[in-house]
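Okay, structure first, notes after.
Of the protein chains in this complex, all but one are displayed in their positions.
Residue numbering begins at 1 within each chain, and the chains themselves are lettered A and B in the order written.
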Amino acid sequence: MHIPDGFLSPQTYLPAYAAAGLAWAWAARGLRRTLDEETVPRLAAMTALAYGLGLVMVPIPGGTSGHALGVAMLALLFGVRLAFLAYSLVLALQSLLFGAGGITALAVNALAMGLCGSLAALLTYRLLRRMNETAAVAIAAWCSVLLPGLLVALALGAQPSIAHREDGTPLFFPFGFAITLPAVVIPHLFIGAGEAVLTVLVWRFARARKWCSA
Amino acid sequence: MIELTDIHFAWPDAPAILDGVSLSVREGEKLVLLGANGSGKSTLLKLLNGLVQPQSGAYRYGGEEVTPARLKSGEWTRRFRSEVVLLFQHPEAMLFNPTVRDEIAYGPRQLGFADAEARAERWLAALGLTPLADKAPFALSGGQKQKVALAAILSLDPRVLLLDEPVSSLDPRASGWLVDFLLDCGKTVVVSTHNLSMATELGERCLVLGEGGRPLYDGPLPEALHDRALLESANLVHRHRHRHDGDTHAYMHAHTHAHDWESSR
Partner (left out) sequence: MVLGVKATHWLFAYLAAVVAVTLLHEPWLLAALLAVAFIASGLSRLKILRRAVLAILTFNLTLSLGYAMVAAWQGNFSAHYLLLVNLRVLLLAYLGFWFVSRVNLIEACRFSPTLSFVVTLAAGQIEAFSRALRDFRLAFVSRNAAAPPLSARARHAAAQAGHLLDKSVCMAAETALAMRSRGCFDDYSNLPPPVCGRGAGREGSPVWRPRRPDTATAYKKP
C-alpha cells in the first residue's frame, strides 16, 4: 500500500503536504495540551512501536502473510493524534534514515494510513462497541486497513488524468481507477482480516496488562 | 547526607513497592541495595533521585526535605540534579542525544556549566569513548551504551551516585574499572544489585529488601552474606545441583565468589 517515490505528480503530493501540514499542526497542538513532559518520550516510543508493528508478519487467510499496519491498535489505545504523528514519523524515518524512499508520497501515505486509518478505526469502534466489543475492535481494524487501501488506490488511479502529455501518455503512475481499485482493494480485504485477528488478540492483552511493572 | 524515614510507596491500585523503608547514608558511604527482582530497588533509587514521591514518609537530602514543592524551585533543583545522579538500569532510557559527545555534555549544558564541553572530553577519554564521540549512542553495543550513560552522569561531577544494576551489561574489564572507580572516587554511592559478587566488591554496608519492598536488614555487608536465613527470605540464594569430578550434590548457595560463601557452608 506504501507508495514509492516517482509515481505521484507534484499536483498531488504538494497539496497533500499542505493538508498534512495542517493535520500535523492539529495533532501536535492537541498532544501538547493533553500530555506534558512525557510528550517527547511517548511520541518516540509510539513511533518505534508503529515501526516495529510494521515488521510483524500477520498471517493472511490463504497461507501467506503480510506486514501488519497496527494503526488501529495505536489509535484505539493511544488516540488518533498520537497514532497519526507516530505513523508520519515512521514514514519519515524509513525514507530519510533507512533510505526506503517514499519522501514525495510521505504526505499521502501519512494522511491515508496514519490519519484516515486511525479515524476509521476509532469511529467504527465507537459506533459498534455497544453491540459487541470484540467484533467492534475486529471491524475497526479491518476498516483501518481497507480505507487507506482505497484512498491510496484513488490517489494512484487519479494520476493518469491529473498528469499526462497532450497525446494522453501518462507522466507518473500509468494505470487508472479500473486497474488500481481492484488491484489494491481486493488484497486488502484479506490483509484486513489478518490485521483484525491480530488487533483483537493484542487488544485483549493490552486490556489485561497494567503496562509497566515498577 | 541522605535520610529516609518510614517510606511507603505504591503505584495506584497496585501492591506496595516500598513498605516502611528507613535509611540513613553518610557522606562518602558506599551502600549496597540487595534484593531479588521486583523488591523495589529501582523504585527506591528513583525516589532518592526525586523522580517519584512517596505516599508517606520523608526523604531528606543534606538536611532538607525533598518535596514536590521544593523540586519546583529552580536554584534548589539545579543543585540537587547536579549533586544526585542516577544511572538507570536500562541505559537506553538515558540516551536521547544525537552523538555520544552531546549525550555526555547534555547534563552540564542543561544545568548551565560553562565547561560542559571540557567535561565531556574528559569523560570521553576517561571511559575510552573518544573514538565513538561522534557516533549516535543508540548505534552502540550494550556495554558501550552503559559506559556512555555512566559518563553522562559522571560529567556532572556529582556528590551522590545512584547506580541501578550498573555492571549488568559491562564486560569484565569495564566492571573492574567501575568497581575501582567507585571505591576511589570518594563520592557517596548507593548501588543496587542482585549479584552478591558485585556487592562484596563494593561492600561496606547493605540494605536488604524483601518481597513487597520490606526492609529485612540494614548493616555490615559481610554479616548479611553469612546470614543464610536472611538471604533465603530475600530470594538471594537458591538450591540446585553441582557436579564435581563425577560427584553430584546440592546445597543452598548464591552465585558469588567462592570464598564469600565457602566459609559459611
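Here, contacts are C-beta pairs under 8 Å (C-beta built on N, C-alpha and C of every residue); 3 or more make two chains touch, one makes a residue touch a chain.
Note that the structure is predicted; figures quoted are calculated from it, not measured.
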item	value
Option from B:Gly40, B:Pro54, B:Gly107 or B:Gly203 whose C-beta touches the chain left out	B:Gly107
Sole contact to the chain not displayed, among B:Glu3, B:Glu29, B:Glu117 or B:Asp227	B:Glu117
Absent-chain interface as seen on chain B, which is shown	11-12, 46, 49, 51-53, 68, 71-72, 74-75, 77-79, 81-82, 85-86, 88, 90, 92-99, 102, 105-117, 134, 136-139, 152-153, 156-157
Touch residues of chain A, complete complex, unshown partner	4-10, 13-14, 32, 36-49, 51-53, 55-59, 61, 65, 68, 70, 73, 77, 89, 93, 95-101, 103-104, 165, 168-172, 174-175, 179, 194, 197-198, 201-202, 205-206, 209, 211-213
